[in-house]
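Omission of a single protein chain aside, the complex is shown with its protein chains in their original locations.
Chain naming follows the written order as A, B and C, and within any one chain the residues start at number 1.
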């Protein structure tokens, strides 16, 4: 075995940029700080390669936690080609896009009292029920604009919603033509609203209609990269998409707070994906363990600084 | 504040039953050992109440880890009324039911080498590719028996598969008429097989067709209980199902290895669900943190011992 | 790569013993359930080998959580030759031994209110301040029996305390002549009591006086095994003790809830200890991740059943 570069003790300077801080973490190179710096290196490569199709997986309550702005910004800058999300993140994206807010709260409070005050809790974020009233109006109106008798894929349904919004992830994706997949759309408030709508309308959402398009994406990609925030359905759906091709992903980055030893896919190492062929044999891959409300902003600030310079 | 019962130091005896061990954990009553004992108490109540509809959520790679046998057994004994699962667990259930095996392996090995030897890894479990060849044969044959032009719900598709099997979760559920829901069925090998099938056949899987039936279950339930193994789509789909009714779940048990402070639903406390009305205000709820390959068997052995006696 | 034995789906039976349950986990063999079964196999070997010196590390708030009874029982049965503990566990052991109790409480309460009610909290365990009043009486009386001018090692001090008690870990260890080490004794209520005592007495506790005896233990051991509950000082002190000999530990078991990727010793894999020579090159080692209030009792019940039979 050989030793690599020396671990350089991190030196922080007042006023240093996020990029300079990540550079310092890279010179230390240890544990998750080191992994974060290597992940920024790899992300920069992914974003600099015009032949690379970039998949982005979004799981965990990231939009209520304030991370949606980074995702819509990455879409706007052309850094995401295919998005796979949980239904919850898209629900909360719509809520913000129609002008409602999530609020800072606390995790240490009486949930029974919150219930009586009609406030829903997501760890330390509060969301008043009133937002869902406006959400219902918007969703029912949006669904009503779909011609009776249509058969839509989930991606088409989400594009239809996004094209009626002006800010946020769905709006940015619709504007740039970035497909948004959400295999378990039923498992969200969007799904419950659709169920209400479907009681009096005849529109079919074909669960499998998205797969040919997604798999074509994979077949057509010269090179493919995955950036995975959290695990769940988005992680698996992105990784399995490549299974049908001859190749696997060429590079992959995963931000997760889960752990591998429980056996679940969300915490599984990216190496495990290599055995399945989801990652190519020589693929580069980095996992950063931690809370994505810290790691994602730091990485995004650093990679944009590298791509666009300090005055970009 | 008042103190409860004294913590009794755990005394283990050679030959003690699983139920007696859980009783001892209950008399200590601390940390996750204490929570496990309280969860067994609550589970016993759920199973003893004839007016209780029992939902069971199954996430994480539980079938490859050997936990599928417990789930099919619980179905066979009438202890599960509605099952919501990830697609992966059902895929691996089919693989076992058609006579293929998962194998004990190791987490510390070269995944590139595994790839070359055509072995897929799930943490320390190995699954040779050969199993997927037989899986493909079975699935294509099963799908081919569906009449052209059909429109099916996902639950109907899974019942169709289960009725062609003799052992395992899907078989037990089909035999007892227990509905199995899997909102993200596309996100699994079953989904990829269906995509292959759909290239030459005309069968529609309507993503939302299951919701009326599931919600009717919730409306009809006098009392409802949830037993959640892992988080992900099964946890959310079960909890949100009750949102449309006046009531929430009356009791809930959650086995998870995730943590709450990351904000994601999988690690969220059950109290959080109270603020949304997914749990009723006075609902009893217990979370046991840990690996379900330890906690689920211990709890199942203890609750069956209590329900059926030591010579059941 | 080769596959091992097939994963056998776990079958639970009402009335099965803890040992039979662990056997079933072993036949599944996956994730932490499988690791737990392998750890019981290894523990049984350690306990069956008359040439093996058995070290036991005790960290985490195990005594308040009701696990102290298992440790004193293991000492009483001759299954522990050297104990290394945190000061906190020994403090709480004394508290129980002098007739005070820990109580079942809750983690979700107002700590300010607890403070006003003079109740100290350890996650969901409550300990009234009154216990510390009696603790102070006992400790001051015990210390006063040490002749002025003495120079003691920490182990001698703990033996002195244990010999004045009738139940618990320190009592069992004193009765059987099992040395108890506690390198950071100052970092505990025992330490604070000693500081009070030392204000008016002249007794010296030599921090390093224990090391020759401990290292002699290591030099003299034909074979050595370590059973580590939690990490912290006990884990490191045990593992480093073997560094000065030619050999490392021959086998090691670790129960921990920590994770390796943070770099800290508490979550470090036992393989890492191999690189340092703390474990012998061919040493067998198993880590079980999870809450020791579940894993330790289950493992202890199973190993005693194997050693002594079901009617032991």
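Points worth noting:
One rule holds for everything that comes next: contacts are C-beta pairs under 8 Å (C-beta built on N, C-alpha and C of every residue); 3 or more make two chains touch, one makes a residue touch a chain.
The model shown is predicted, which means the values in this text are computed figures rather than measured ones.
Residue-wise, the contact with the chain that is not shown comes from C:154, picked out of C:154, C:226, C:252 or C:300. Listed residues A:59, A:94 or A:125: the one in touch with the omitted chain is A:125.
Here one chain is not drawn; of C:146, C:175 or C:211, the residue touching it is C:211.
In the full complex, the hidden chain is touched by chain B at residues 30-32, 108, 259, 261-263, 289. Where chain C meets the missing chain, the touching residues are 59-62, 64-65, 88, 107, 111-112, 114-115, 119-125, 151, 154, 183-189, 191-192, 194-195, 198-199, 204-208, 210-212, 215, 230, 232-233, 236-237, 240, 243-244, 257-268, 271-277, 281, 291-293.
Summarising the interface, chain A meets the missing chain with residues 1, 3-19, 21, 24-25, 27-34, 36, 63-70, 73, 96, 101-105, 108-110, 113-114, 117, 119, 123-126, 128, 271, 289-291, 293-295, 297-298, 300-301, 304-305, 307-312.
Just so we're on the same page, only the chains that are shown with their structure count from here on.
No other pair of chains shares as many C-beta contacts as B-C. If each chain is reduced to the centroid of its CA atoms, chain B and chain C end up 35 Å from each other. Between chain A and chain B, the centres computed from C-alpha atoms are 26 Å apart.
Chain A and chain C have CA centres that are 43 Å apart. In chain B, 64-65, 114, 119, 123-125, 271, 291, 293 are the positions where the chain touches two or more neighbouring chains simultaneously.
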